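Complex shown without one protein chain; remaining protein chains in place.
Moving on, here comes subunit A:
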Amino acid sequence: MAVEAAEAKIAPVSGTGKVDGGGFIQAVTSRLVIAVPYFWLLLFFLVPFFIVVKISLSQTAIAIPPYTPVFTASDGPSGWWANVREFSFDNYLWLTQDALYFNAYVTSVIIAAISTVLTLLVGYPIAYGMARAPQSLRPVLLMLVILPFWTSFLIRVYAWIGILKPEGLLNQLLLSIGLFSQPLVILNTYTAIFIGIVYSYLPFMVLPLYASLEKMDNSLIEAAQDLGCTPTAAFWKITFPLSLPGVVAGALLVFIPAVGEFVIPDLLGGSQTLMIGRTLWSEFFANRDWPVSSAVAVILLIILVAPIMYFQRAQAQAQEAGR
């Protein structure tokens, strides 16, 4: 029965085109293939998101779960309607009243932005070197970039504590070669957060940059030099502009998760670090205030949608230009 319904829905569409018997099955299959990611997003992104939105509109309560109202099947339509009428934007209002949240958002965006620029500065030469390396060496280099993922992210961040702490490896090295007489305070500062983010997100910057640099035709550089560009000028006039889609993709892949980053500021940044990921965590676990932390998450998502939309537009433009 369900199959028949599906066919009935698709038949008029296939009838308009030049689709024969084999084409019909193909049309159904291709729609099914597209349906899979949509279904995935619906089930694992949109539905949970609406649950979060719903919680953000609820009130905190000492109960399990710790908020009201709670929808149950036994309430019936009238009960559900009564629940909906209890929704309010109080939690969002609360976020505007305490400067803590605003400051946390701004700090997170600034830290993420600085980290993104630093990652780009470190990642671009790496990607450039990989793209210029002999063909036979490239898979190895690519592997080396991905290799850190073999180890748990958490362990790698913990390792940085061992390196950066006052009596850690870095300070031991600096003191032993006599560069400093006092150990540097790096751990529990913003510097440590930047180091952590640049280290952790470097592959996300290098891979898209590498992809865009690697497919670039070397004869473009030769043509630029032939027309009078020094190698440096050729880089800035040809290579860099043509790698911009990679720069944008890499920057967003670093910036978006970095804004909401929790583990790195928590472990490396110390207690005074004000980042939205930590704020969210303490609202949720320390305060057990699910509605407010949900509101924090929803606002964070709205802040991040802007760069994502910009990214999609840039991608569409890149595709347009690539045709």
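Here is the rule we use: contacts are C-beta pairs under 8 Å (C-beta built on N, C-alpha and C of every residue); 3 or more make two chains touch, one makes a residue touch a chain; residues count from 1.
We adopt the following convention: contacts and distances are computed from a predicted model.
Trainee: UniProt names the one chain left off this complex as which of "Ethanolamine ammonia-lyase small subunit", "Spermidine/putrescine import ATP-binding protein PotA", "4-phytase" or "Sarcosine oxidase subunit delta family protein"?
Mentor: The chain we cannot see is, by its UniProt record, "Spermidine/putrescine import ATP-binding protein PotA".
Trainee: Which residue, A:Ile238, A:Leu267 or A:Val298, contacts the hidden chain when the whole complex is considered?
Mentor: The single option touching the absent chain is A:Ile238.
Trainee: Pick from A:Val117, A:Cys229, A:Leu301 or A:Ala314: which residue touches the chain that isn't shown?
Mentor: Candidates A:Val117, A:Cys229, A:Leu301 or A:Ala314; residue touching the omitted chain: A:Cys229.
Trainee: Considering the whole complex rather than only what is displayed, give the residues of subunit A touching the chain that is not shown.
Mentor: These residues touch the chain not displayed: 217, 219-220, 222-230, 233, 237-238, 241-242, 321-323.
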